[in-house]
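Every protein chain of the complex appears in place save one, which is left out.
We call the chains A and B, going by the order they appear; numbering starts again at 1 in every chain.
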Amino acid sequence: MSALLRVQGLTRRFGGLAAVADVSLAIEPGEIFGLIGPNGAGKTTCFNLITGLLPPSAGSVEFAGRSVVGLAPYRVTEMGMARTFQNIRLFGEMTALENVLVGTHVRLRAGVFGGIIRTPSVRREESAARERAMGLLDLVGLAGAADLPAAGLPYGRQRRLEIARALATEPQLLCLDEPAAGMNESESRELMDLIRKIRERGVTVLLIEHDMHVVMNLCDRVAVLNFGQKIAEGTPAQIQVDPAVIEAYLGRDDGAAD
Amino acid sequence: MSYYLQVATFICISGILGLSVYLVLSTGQLTLGNAGFMLLGGYTAGLLAIRLGWPIWLTVPAGGLLAAVVAVPLGAATLRLRGVYLAIATLGFTQSLVVIANNLTITGGALGLKDIPNLAARLQRFLRGVLAEAPLGLTMAQFANLLVLLISAALLGLAYWLIVRQGKSRVGRAFTAIRTDEVAASAMGINTTYYKVLAFAQGAFLAGVAGGMMAHLTYFIGPNDFGFSRAVEMLVFVVVGGTAVPAGPVLGAALLRALSEYLREAKDLRLIVYGGLMMLMVLVRPQGLLTPGMFAGWRRRLGLGPRRPAPGKGAGA
Partner (left out) sequence: MFLQQLLNGLTQGGTYALIAIGYTLIFGVLEIINMAHGEVFMIGAMVGYALVMLLGWGLVPALLGGMIGAALLGAVLEFTALRALRRKGVSNLAPLISTIGLGMVLQNLMIRFAGAEPLPFRVPLSSGVLKLGPLQATATQLVVLGVSLVLMILLQWTLSRTGLGRAVRAVSENAETAALLGVNVSGIVLATVMLASALGGAAGVLVGVSFVSVSAVMGLGYGLKGLAVIILGGLGNVSGAVAGGLLIGVLEAMTVAYGEAFSGYKDAVAFIFLFLILVVRPQGLFGQNAAVTRRS
């Protein structure tokens, strides 16, 4: 009962095909948990199911003891789960700082009147939010890019910006979808350091990754999906030698995703 | 003289209408319903004045308020739809209101409402009571028209200021996020339905106020003042003037209304020009004439830095 995220029997069917079939996971607070599997194994679909972007066909998802099935995505974020996207969905025309400020939205209170009539408490809230946003940009190494449009940033920095934006929602669980995609070795190492720092701040991390180097060195535990089903779960060392996992990856190189 | 004052007044009202469409567009939604809200506001204000004797400064906001109240359930029902569906549904809303107004006796049917208390006339009467002669060497009528223009310009200015203020706030960021990527905005904790309905209702309010003003600026309103061509006209102001900055629709309204005054006899020619401009802008300059980039450029050139937050703490908590 202490699991931060408890997923049981999670299933999602499209027509006759089950993209996710009977997946169960329990993620403990403070963990860095990896979700791996060949392309098309259903990992991103799992994310979408967990964060409310897609309703499950069956199964339950409990976050901090409360069911989140059927909740709108913004409510899930309110409850403390945040995510990044496989294809990076930043607000391109907004600056890096503004992107992170959007992340702060859920923890601020100013409404229409507050926006127009800037009472002292609204102004305090805004400036605190900006400080926090700058702090997060600093954490991910983007403080200098605060006023640059997000769409103009190089790929690796965009990924980090997306992480900063998700962190601005003050999540307890951060779900990262292939954060190391397209990164070279030194960028991946910086990313791993960043994720460890995030864990130190008290945020539990669930990540989808193809880069085995990242997964093996970063994750406390790993679950392996194939064809929508969980085929193995354990420490990186354990799943590395699991025959079902080896078979699923037969012939595939580890390394960064395309 | 009075003629130019009146043209300028109508430009201000058109500016408010443009802003009403802009507001909804700023959440990424295309609405053709503000002509319908304008109808609601106009008839409400007119009827309140004619039947209940309400003063103009009450009827106009009442018109806006009614429009906003109707907008909430309408928006909640239709804003779950993707952009294309919404445009159609709001167009249907506008057309349904035209049909209804054409048929109800209280709205005067096809003949519309007439003898609506006229703002300029009221002001003129009031002024004659307190002033011996009009200042600035104008006639009393001209001075009254000038005051009407100032009131309309003030309303436009107020609407503009409110939108700019809101745009820089948490609500404004939510609007922009929703417009850019609704799914991502939702994932970042923004209740997209709430904000879309909010923008929709705010736009309806502005359109209702514009309708109320229109009723008191002309002696007569009829259902056909508020149909499809009106809806398209409001949209053209934004498409031409600028879709991403509030100054855009105001510029668009000014340019296009001035143009249409020049082409006054030929309503169909005007609509051909509007239609052609819409097609052209979409292909050649989809953001419209005024873009946010231009404003950023001007700020730089004037030596004003880009908007930065106060230097915050460095790494950390």
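Some points to look at:
Note that a residue touches a chain if its C-beta (ideal position, glycine included) is under 8 Å from a C-beta of that chain, and two chains touch if they have at least 3 such contacts.
Every value quoted in this text rests on a predicted model; they were computed, and no experiment measured them.
Every shown chain touched by the omitted chain in the complete complex is listed here: B. Among B:Ile88, B:Ala121 or B:Val164, only B:Ile88 touches the chain left out of the display. Considering the whole complex, the residue from B:Ser20, B:Thr78 or B:Asn191 that touches the absent chain is B:Thr78.
Remark: the residues of chain B touching the chain excluded from display are 28, 30, 74, 77-78, 80-85, 87-89, 91-93, 95-96, 99-100, 102-103, 228-229, 232, 235-236, 239, 268-269, 271-272, 274-279, 282-283, 286.
What we mean here is this: only the chains that are shown with their structure count from here on.
Averaged C-alpha coordinates give centres for chain A and chain B that are 41 Å from one another.
Residue ranges of chain B in contact with chain A, taken from their complex: 162, 165-166, 168-174, 176-177, 180-181, 183-192, 198, 202, 292, 306-310, 312-317.
Of all residues in chain A, those touching chain B in their complex are 51, 53, 72-74, 77-78, 82-83, 85, 89-94, 97-98, 101-103, 105-108, 110-112, 114-116, 118, 126-127, 130-131, 133-135, 138-139, 143, 146-147, 165-166, 169.
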